[in-house]
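Notes to accompany the following structure.
One protein chain omitted, others in place.
The first chain written gets the first letter, and so on, giving A, B, C, D and E; residue counts start at 1 in each chain.
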Amino acid sequence: MTEFPVPDIEDLPEDVRDRIEDETEDAGFTPNVFSAFAYRPSHFRAFFAYHDALVEHTELEREEIEMIVVAVSGANDCYYCTVAHGALLRIYADDPLLADQLAANHRAADLGESHRAMLDVAVKLTETPGKVDSADRDRLREAGFSEKALWDIASVTAFFNLSNRMSTFAGIRPNEEFHTLGR
Amino acid sequence: MTEFPVPDIEDLPEDVRDRIEDETEDAGFTPNVFSAFAYRPSHFRAFFAYHDALVEHTELEREEIEMIVVAVSGANDCYYCTVAHGALLRIYADDPLLADQLAANHRAADLGESHRAMLDVAVKLTETPGKVDSADRDRLREAGFSEKALWDIASVTAFFNLSNRMSTFAGIRPNEEFHTLGR
Amino acid sequence: MTEFPVPDIEDLPEDVRDRIEDETEDAGFTPNVFSAFAYRPSHFRAFFAYHDALVEHTELEREEIEMIVVAVSGANDCYYCTVAHGALLRIYADDPLLADQLAANHRAADLGESHRAMLDVAVKLTETPGKVDSADRDRLREAGFSEKALWDIASVTAFFNLSNRMSTFAGIRPNEEFHTLGR
Amino acid sequence: MTEFPVPDIEDLPEDVRDRIEDETEDAGFTPNVFSAFAYRPSHFRAFFAYHDALVEHTELEREEIEMIVVAVSGANDCYYCTVAHGALLRIYADDPLLADQLAANHRAADLGESHRAMLDVAVKLTETPGKVDSADRDRLREAGFSEKALWDIASVTAFFNLSNRMSTFAGIRPNEEFHTLGR
Amino acid sequence: MTEFPVPDIEDLPEDVRDRIEDETEDAGFTPNVFSAFAYRPSHFRAFFAYHDALVEHTELEREEIEMIVVAVSGANDCYYCTVAHGALLRIYADDPLLADQLAANHRAADLGESHRAMLDVAVKLTETPGKVDSADRDRLREAGFSEKALWDIASVTAFFNLSNRMSTFAGIRPNEEFHTLGR
Partner (left out) sequence: MTEFPVPDIEDLPEDVRDRIEDETEDAGFTPNVFSAFAYRPSHFRAFFAYHDALVEHTELEREEIEMIVVAVSGANDCYYCTVAHGALLRIYADDPLLADQLAANHRAADLGESHRAMLDVAVKLTETPGKVDSADRDRLREAGFSEKALWDIASVTAFFNLSNRMSTFAGIRPNEEFHTLGR
């Protein structure tokens, strides 16, 4: 499921093991990204703590976060993240189609204007970060997002630019369950 | 120094304030990235905890980490990170020229073969993450890097793909001190 | 389901109507690409005649054709084709996962060497047609493909470079059924 | 004249032979694309039937079709199509210079506003199909094109994205006559 | 013929006027690049002096120089330079086809291995200068070029990266004569 060794769960530090067991109970299976990051326990802690901060302290709806994740992951051609977060988006948005739209091309998706602006900026910050400037921040403001929401859109985009690169480099493969969840 | 409001230090949670005061004492000034991330204290904690994990639990020398950071930040056209980490690279590598070389073009830098391979892969994972595959991992192995070092090279690259995007989006500007430190 | 008007089926020329009725009977629903192309009956005939020639006179297995279609459509960010042909690939390859892999990134898919070569060349001919030359033809020969198979790989790639552009320009949307067929 | 074998004309099915003989009589020589596609007679039929539909059932002037073909083929760096359709454009537009302008760069050509819009969209659909959306369709409408003309502009663009890829992959070379016809 | 004013020839400094008159006598017409650069006489002198140095002090055959010019100008989509130097290439190489091949795609041209290497490097130095390194110099050496020839290949490439940008920015149009000379 990954190109790096996966440690035995019993050899892991207790907090890492606890987190994996909680996720497994929640999902009914252990999402492979947890097993893969356990290769480096201190990175595991940092990665999931950052993820948790992004979904807990945010001006965005959870389904908006997952919309950004899927669009960014599609732009970065990341197999793990488009599939695993595609499942989450289907569930959080209660929409069986949106994830496939965003993974293919957010410009082809059923989006209102403010979500189109949100994803245009997220994909631009992903593909050509050096070309982003105040005009992009202004576009988000005009679409109705607050300053804190601007920060949060950028943060989710930035974090999944990290996550996509780790998943691709480590060859992390999505669990089969993710391909069908919420369809 | 950033496009988002900078909170007064006395209004920050104690742990965030402590970290900022420690950094300020260490550096002789407060690096702007700390002030900027304080806008979202939970993200501040996550960001710097991840950074700390990357420099504390690693197979790489600190100067190798900073080499990756500067090359990646140059590829992403990030003003804050090329300048601030350029200063760190001059200090950790005890080399006044390498940072300017890597910020401009790692192919023009004075590098041995294994560092050239390290930076070729880091820049490829930055610019075209979807094109990275097992041949890139093999190139690093042939250059003498261990499996854990492969993970660490990818992790530093991925984290600064996050950091570059936040710095650019938030318009974080490097402190003047960074432009001359270690020259 | 498309940005252009969809004619009433009873207003269509008989051969076009017959083809649509046959497809509807076969699939249990009318794939939207048939309704969309009926806007221009002579183009409808030409488009599907070309498609039929490609799947009927070929050295490739049908599942290989669909592998090329999904990888090419993923590279071109085409929502209709990744989803509709993703369903066909699941069915013809009897594999519930391969389509999601190829739509995201053929480099992350479970492929033998000859299929990897086939898709590397198909994606290169898609993304940078002007850079294709004799070295690419030789790579396919070394992977075991015959001269006729080389022609067929290029033809399927080229045809879906047509199809992707029509689907995107016309805003053709996949039928909901395609999202789940064969999973 | 191509990297694939060219069958003897007497070995070809009668309809394919007839088409080649008609073209030869018309042009005074056999355009190499006919000889090359004869390698696969069923593909030959489909390819030229599609071409015929595009020039026979269209809202565009023939010279507009050839303008699109040359601009698209220039964007795709296709030697056969820029030269052979350059000749056709010189003849249909009765203009000795326009083809060389469009093959080099449609932005440098002598074009009215509506033809500039037509070629801007055709080249965008060629180079970055996934970035095309309703704004591009609207631009063509504002330039005065009807809905059917929009479809036709996209269809010619899409078909020559097929044709360019086949010509490049098969290494089809233009007949010498095409380089000077209509100059 | 250009977007900038063209001075009257009698208002020009004598040396500039002499050069234009010589060129006009040689060619039978005044190539528009001379009229256009006369807008800034000191730049006129510098531009043509550099050009003269490149064709007078060189290890390359004149036809090799023009091959580089046409391939580079094609890569940069420069209308003036592909057409004007296409004519020069037809004359110096005594070949009516090579210029159209190189303007479209040097990979589709009739080239021996050493000229293919020469143009691969020239086009790479044009399109992605930052990716050129010692491997590219070595490729030219292996193709049989001397050190001085390496310098000269790079110099012609670099100079026409200047020339293409001036011609495009100033909207310089080739004289009609260039479209047919040497065909």
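Rule of thumb we're sticking to: a contact is a pair of C-beta atoms (placed from the backbone, for glycine too) under 8 Å apart; a residue touches a chain by one contact, two chains touch by 3 or more.
No experiment lies behind these values; they were computed from the predicted model shown.
Going by the touch rule at the top, give the shown chains the omitted chain contacts.
Looking at the complete complex, the unshown chain comes into contact with A, B, D, E.
In the complete assembly, which of B:I20, B:V83 or B:L140 touches the absent chain?
Touches the omitted chain: B:V83.
Touching the left-out chain: which of E:N32, E:S155 or E:N175?
E:S155
So that we can see where the missing chain sits, which residues of chain D does it touch?
105, 107-108
Tell me where the left-out chain touches chain E, residue by residue.
For chain E, the residues touching the absent chain are 3-5, 39-40, 42-43, 45-47, 49-50, 52-54, 56-57, 76-78, 125-126, 129-130, 132, 134, 136-137, 147-148, 150-152, 154-155, 157-159, 161-166, 168-171.
Could you pull out which residues of chain B are in touch with the chain that's been left out?
Spelled out for chain B, the touching residues are 74, 77-79, 82-83, 96-97, 100-101, 103-105, 108-109, 168, 171, 173, 176, 179-180, 183.
Criterion: only the chains that are shown with their structure count from here on.
Just to be sure I understand: going only through chains that touch, what's the smallest number of steps from chain A to chain C?
The least step count works out to 1.
Specify the angle of rotation obtained when superposing chain C on chain D by their C-alpha atoms, rounded to a multiple of 5 degrees.
The two chains, chain C and chain D, differ by a rotation of 180 degrees.
Compute the distance, rounded to whole Å, between the mean C-alpha positions of chain A and chain E.
50
Need the CA-centroid distance for the pair chain B / chain E, whole Å please.
Inter-chain centre distance comes to 43 Å.
Hunt down the residues of chain E that sit against at least two other chains at once, touch-wise.
Only 105, 108 qualify.
If each chain is a node and each touching pair an edge, is that a line, ring, star, complete or other?
It is other, because the touches fit no line, ring, star or complete pattern.
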